[in-house]
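Note that one protein chain is taken out, while the other chains of the complex remain in position.
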Amino acid sequence: MTLVLKSVGRKVGHNWIVKDLNFSVRQNECLVVVGPSGCGKSSTLRLIAGLDRCDHGSIKIDDRDITNLQPSERAIGMVFQSYALLPHLTVYENLELGLRVRGMRAEQRARRIQNILDIVQLSDRPNHLPSALSGGQRQRVALARALLRDPKVYLLDEPMSNLDAQLREKIRPELRSLILSQEKPTLYVTHDQNEALAMATKIAILNNGQIEQLDTPFNVYHNPQSLFVAQFLGRPQINCLKVRNNTIDAVRPENLTISDSGLPCRLLAREWLGNTQLLYLDSDEGELRMTIDPSFVCPERIFVQWDKSKVFHFDAKTGQRKSFH
Amino acid sequence: MKFKSSLIVLLLVWSIMPLLWQLYTSFSTDQALVTPFAELSERWTLDHYRNVISSDPPFFMYLANSFFVGIISTLLTLFVALPAAYSISKLSRKTSNYVRVILVACALFPYVLLFLSLLELARTFSLGNNLIALALPYTALSQPLAVLLLSSAFVSLPSELDDAARVEGLSLIKRFRWIYIPLLSPAIASTAILIFLFSWNEYPIALTWISDNSKLTLPVAMARIAGSSIHSVPYGAYAAATVLGAIPLILLVIVFQKPIVSGLTSGAIKG
Partner (left out) sequence: MILIALLLPSIIFLGIVFGFPLLSYLWLSLHANSVLTSFRSIFNGWANWNRFIHDYRYWQDFLQTIRFSVASVGIELLLGLIIALILHRPMKFRGWIRSSSLIPWALPTTVMALGWRWIFNSPFGPIDQFTTALGAQSLNILGNPSTAWIATVYSDVWKTTPFVALILLAGLQSIPADLYEACRLEGASASSCFRRITLPLLMPYIGLAAMFRLAQAFGVFDLIQVMTGGGPASSTESIALYAYLNALRFLDFGYGATIIIGSFILLSILVASCWFFVHLFNRKRSIMITK
């Protein structure tokens, strides 16, 4: 099973909020779409779900064109950011509603729901109201509802953003293995880059409604194709050096080292990040960020250097990666 | 603090005093009303209540009529206003603002001035002396308030619930059944009570549409008891009728105090 988007776009007023999207997601793949807020990542999901109308291009699942189908006819399962559970219905009733609408018989519904509740480990609380569940449990109910549809494609819209940080980290591997075990193409939208890198088999970085780069989690970090991608991924943020010959050189904070010679720097401030220490340095190349062992006691003035092979070169005008040297 | 509680007591006395006076009047003999300070052998009586209850048509008929019209117009109004409110909440901002301005203008219009044309309509379509027909103008006059209140309630619903329902394939009617009506029940309840109160209390249209004695609504019947001359009003009987007529409303206000207040205030915030 494969989800294929061909030059998909959506216009609001005179602006294309999503433009010329071309990608495909195969089964066993979890494509994570990341980007700053307003970049069009949620719109992408809504277009595939059929909640918004496509103004350009086509969407296919295998060979079936779903561009103009109703959301319920598209064979998609969706998990919403707020989970969208009906507060006046129990877990069981929430799950049952969609099956009932499709005209499934009562005993068959009961069997399916029991089955799914086992998978998401909620078989002990079918009669709870959503308000009586924890955030993580609610998320699993929303996931169960998507699974129940037995869809061809899974769409997840920031499913973790309503959970606290600790829980998010705990749930991440469970959710990932559950999704991948379904062996269906999955599209996962988030604004959190750590979550994106953890969940993805592939990442698409979206900016202004267009894909900047679509690659493996390793490559988008270690081989960014544009300045935007380099700056968007990785915290502390990548250092951009002075523009020379219409070229911006960028080097990640962890690739700076202290030495006896090199670029002279003055210490501006420092922050302890627990496992590491972040130094803010002032130099002729501008302000630099550098991470170093937390026990290092930094003097006022230091020299900094970096491995030339760890430097990325970008075109100062277009922001595209330059491949020379 | 003392000052404040005495202000509150003053407020309560001010709002309830006239009613208490009616209560006092209703139990007093005519003699006692005319000469309150004289020594009387017969000061208290239940005669006024007996008269009111045994009159023809019986007083409870008016209560029943008002209740009937109130229920019919409330149901009809909700039936018409709920889809309209949903529609406004989904229309483009510009269009919905346009509709809202019209609704506010209608709500501001003193509907009393409409009686002449409405009477004309009632005559043309022979809608007079019919309690169900009387619910039609009430439904129309309640539209501005009902649609405004309900549409702001629709806007406050999380849009993802709607999206999820569309993914699950719920039709519009099923969405009303499973999502909108249950989730908006507080707003629907306060709207319903406000409409019911309006139709229960409405006077000029009921006055001009209904002339049959057995079909009068409470406000018109009460005004009729008063008769035409200022001096011959049977105040004792009237007070008894007021007390009997006020009891259901007072109960309503006590029971539904919260939804009434929330309806009124959200109407104000909306405006």
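Just so it is clear, A and B label the chains in written order, and each chain counts residues from 1 on its own.
Going forward, contacts are C-beta pairs under 8 Å (C-beta built on N, C-alpha and C of every residue); 3 or more make two chains touch, one makes a residue touch a chain.
A quick note: this is a predicted structure, and the numbers were derived from the prediction, not measured.
Contacts of the undisplayed chain with the visible chains, over the whole complex, involve B.
Contact with the omitted chain, checked across B:Ile53, B:Leu114 or B:Ala189, is made by B:Leu114.
Considering the full assembly, B:Ala81 is the residue among B:Ala81, B:Val167 or B:Ile188 that touches the omitted chain. Mapped onto chain B, the interface with the missing chain covers residues 4, 7-8, 11-12, 14-16, 18-19, 21-22, 25, 33-34, 36-37, 80-81, 83-84, 86-88, 90-91, 99, 102-103, 106-118, 120-121, 136-137, 139-141, 143-144, 147, 172, 197, 200-201, 203-204, 208, 218-220, 222-223, 225-226, 230, 233, 235, 238-239, 242, 245-246, 249-250, 252-254, 257-258, 260-261, 264-266, 268-269, 271.
The rule is short, and it goes like this: only the chains that are shown with their structure count from here on.
Per-chain Cα centroids separate chain A from chain B by 54 Å. Here chain A touches chain B in the complex through residues 46, 49-51, 70-73, 76-78, 80-82, 84, 86-89, 97-98, 101-102, 145, 149, going by the rule given at the top. Listed in rising order, the residues of chain B touching chain A in the complex are 158, 160-161, 163-164, 166-171, 174, 178-179, 182-183.
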